[in-house]
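I am attaching a structure below and will ask some questions about it afterwards.
The other protein chains are all here in position, but one chain of the complex has been omitted.
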Amino acid sequence: MSSGSTSTSTDAASRLLEAWSGRLAIDHHCHPLFPWPRDVGARQLRAVFTEAVDPEILDQHMPALAAYRDAIRRLAKALDCEATEEAVLQARSKSDPATHANRLLQQTATEMLLLDSGYTGGQPFSLEEHAREIGIPQREVVRLETLAERYISSAGSPSDWLGAVRSGLREAVEGGAVGVKTISAYRAGLALRPIGADELSAAFGELQARAGSGGSKRIAGEALCYSLLADAAEEIARLGVPLQVHCGFGDNDEDLAKSNPLGLRPLLVEPRYEGLRLVLLHCYPFHREAAYLCSVYRHAYMDLSLTLPLAGLDGQRAMRETLGLCPWTKVLYASDASRLPEIYFVAAAVHREALAGAFGEFVDRAMLSFDEAVAAGEQVLAANARRVYNL
Amino acid sequence: MSSGSTSTSTDAASRLLEAWSGRLAIDHHCHPLFPWPRDVGARQLRAVFTEAVDPEILDQHMPALAAYRDAIRRLAKALDCEATEEAVLQARSKSDPATHANRLLQQTATEMLLLDSGYTGGQPFSLEEHAREIGIPQREVVRLETLAERYISSAGSPSDWLGAVRSGLREAVEGGAVGVKTISAYRAGLALRPIGADELSAAFGELQARAGSGGSKRIAGEALCYSLLADAAEEIARLGVPLQVHCGFGDNDEDLAKSNPLGLRPLLVEPRYEGLRLVLLHCYPFHREAAYLCSVYRHAYMDLSLTLPLAGLDGQRAMRETLGLCPWTKVLYASDASRLPEIYFVAAAVHREALAGAFGEFVDRAMLSFDEAVAAGEQVLAANARRVYNL
Partner (left out) sequence: MSSGSTSTSTDAASRLLEAWSGRLAIDHHCHPLFPWPRDVGARQLRAVFTEAVDPEILDQHMPALAAYRDAIRRLAKALDCEATEEAVLQARSKSDPATHANRLLQQTATEMLLLDSGYTGGQPFSLEEHAREIGIPQREVVRLETLAERYISSAGSPSDWLGAVRSGLREAVEGGAVGVKTISAYRAGLALRPIGADELSAAFGELQARAGSGGSKRIAGEALCYSLLADAAEEIARLGVPLQVHCGFGDNDEDLAKSNPLGLRPLLVEPRYEGLRLVLLHCYPFHREAAYLCSVYRHAYMDLSLTLPLAGLDGQRAMRETLGLCPWTKVLYASDASRLPEIYFVAAAVHREALAGAFGEFVDRAMLSFDEAVAAGEQVLAANARRVYNL
């Protein structure tokens, strides 16, 4: 894997990157690529390096994001072209898109992709297509809310619905899904609270009525989302697969004030969720809070996907902050990449550098030996995910 | 502009400071100076370098604030005296105060001051006096709550009052004001929520009754402040000027728990505020949250005024953290200075060094070329404000 154009700050960090260069990673949270697009323009490329969807941000502000400038430099080096957006776009347009994508993905040194199949921002490859097109083994992570929407119309009652979701989850896991993901942060927030039967019943009735008259089946609001999550989490615990939770920042649909992972505490302490492994995704800017949860709750894990590389050097700081309270056996490697191969490539490079920077600092401060740091990073790259997902 | 006595950490940072030395900045948020005071003592000088108003903090603790010690060193260098508070006070007392002030302000390399005329901590120069006394062009930013207090007694109803405020805002903008500022954080917080007609009516009735019996017209509480802000924000959007919002830390009147800019989300997403440019002021310690808002919402902007220089080196870290998610086209330069010229001088020096430190790190890490970093900093110093305020 290329380490990209950004120099790391210490000699120990460089040596760590080198030591890990042959080590394959498990990307425990990403999305399928989009079917090979004809012409990728600046706006499409920029869109994978930000959570913004506003065209003005893409057009006016993305060129002024340090992390994006850095991404262009890294891509230019990999594509052997000038370090400009135009040159990068031109270089990619010269190759067959599948070849281009696989070439970049190979450079991520990834042994397996765990794919969240519920991405709703467009029409990505189906999992079958993705497996055919991309030369990296993959597994499915099923998205809770997407699955739950299938059973709304046919359910006779909220409890029917929740029962159908439980069956759906069992089938998904029997069919090979290695985990479940929730986007409650987007739909209701993460400040979990018990929902009474009447509150759920009213919300479910409204949703069914809307769906019945041709409206959207989109599940949103605390009554539906928290009920769904609470019930499904018990089933997920029984199924022995982890539950991924979107935490922290996301696109403009989300209220970040309600996306603090601390609100998930009931899932970590209530006996009915006994054994449920919770993987906190993204976390920024609440990564110190997430690290705390990981430090005291047996089944809490976290990653800095999305944060790396979207937050640039502050993503690298977030990794150092995380490894304050959080044991490295609790940190997972992921890209949260989607759509275009460029983001998989950049996310991988940045993530490895963030690890090298953090563990390199431990070596420089004589807190770890170099060999200990190498082994620690290997845990994050793959061993932790293998254990958490039973791979 | 003098770069002050604090060395910057990298060679790139020093070169950036040098490159920007001839570039004038637009200080998009500051306050008028106080009429030339006779004798400025230690307490008065200290008071402009802290949000504390408690005399014991000024007397006992301010000398133990690293940022204040640093300020004294910077001032001593500019005034060519010994680096002690006494020497600095003595040196300033030897000059005519207007000469002293203009000399320090000239060293800030500022081309224009946008003055919040609603400062309530004393009796500053009127805008007319200020324009006469200070040799830097200035524009007015009108303070919403101060303006709204004028119309309380004469209004027949809450909607009359809100209508009068809208008229007042139109007049202010027609009269030359380039923006509006709200201090809702101080008066109610920033966790915006819809206020019902009855709730507003009751609160307005109480306020009128109090004002009518000679009491204070101070607008406070969620019912009044959130109603005022919601209604005025629509008018401000129509007027095409930005709304500055005090966010994050402030003096002891404020509850910091309620001053998180994330609560402003309704102003960024509801269609009725379409086009409203929101400038988040200060932000610390919620600057990562503010940077997130800027990254996904077209019309969100931010600054680290007050944070720089009051938070010392942590203000400089805040700048680096901010430039993680936030494009540099969204960051504005400001001092939030008031009262004495010393704070304008120190704020300017510290702000430029914070920019140099952050952009210098990008250069050192090969994320930006030196020329790109120079241009980026120039955006922050002036171009962004010119665009946001239509200057």
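By letter and in written order, the chains are A and B; residue numbering begins at 1 in each of them.
Definition applied: a contact is a pair of C-beta atoms (placed from the backbone, for glycine too) under 8 Å apart; a residue touches a chain by one contact, two chains touch by 3 or more.
Being a predicted model, the structure only gives us computed values, none of them experimental.
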item: Selected from B:Ala191, B:Leu313 or B:Ala375 as touching the chain missing from the view; value: B:Leu313
item: Of B:Asp27, B:Asp70, B:Glu289 or B:Asp364, the residue in touch with the unshown chain; value: B:Asp70
item: From B:Asp96, B:Asp255 or B:Asp371, residue that would touch the chain that is not displayed; value: B:Asp255
item: Where the missing chain touches chain B, by residue; value: 5-7, 9, 50-54, 56-57, 60-62, 64-67, 69-70, 73, 249, 251-252, 255-257, 284-285, 310-315, 317
item: Residues from chain A at the interface with the omitted partner, ascending; value: 260, 262-263, 265, 268-269, 288-289, 292-293, 295-298, 320-321, 323-330, 361-362, 364-368, 372, 376, 379
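As a working rule, only the chains that are shown with their structure count from here on.
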item: Between chain A and chain B, centroid-to-centroid distance (C-alpha), Å; value: 37
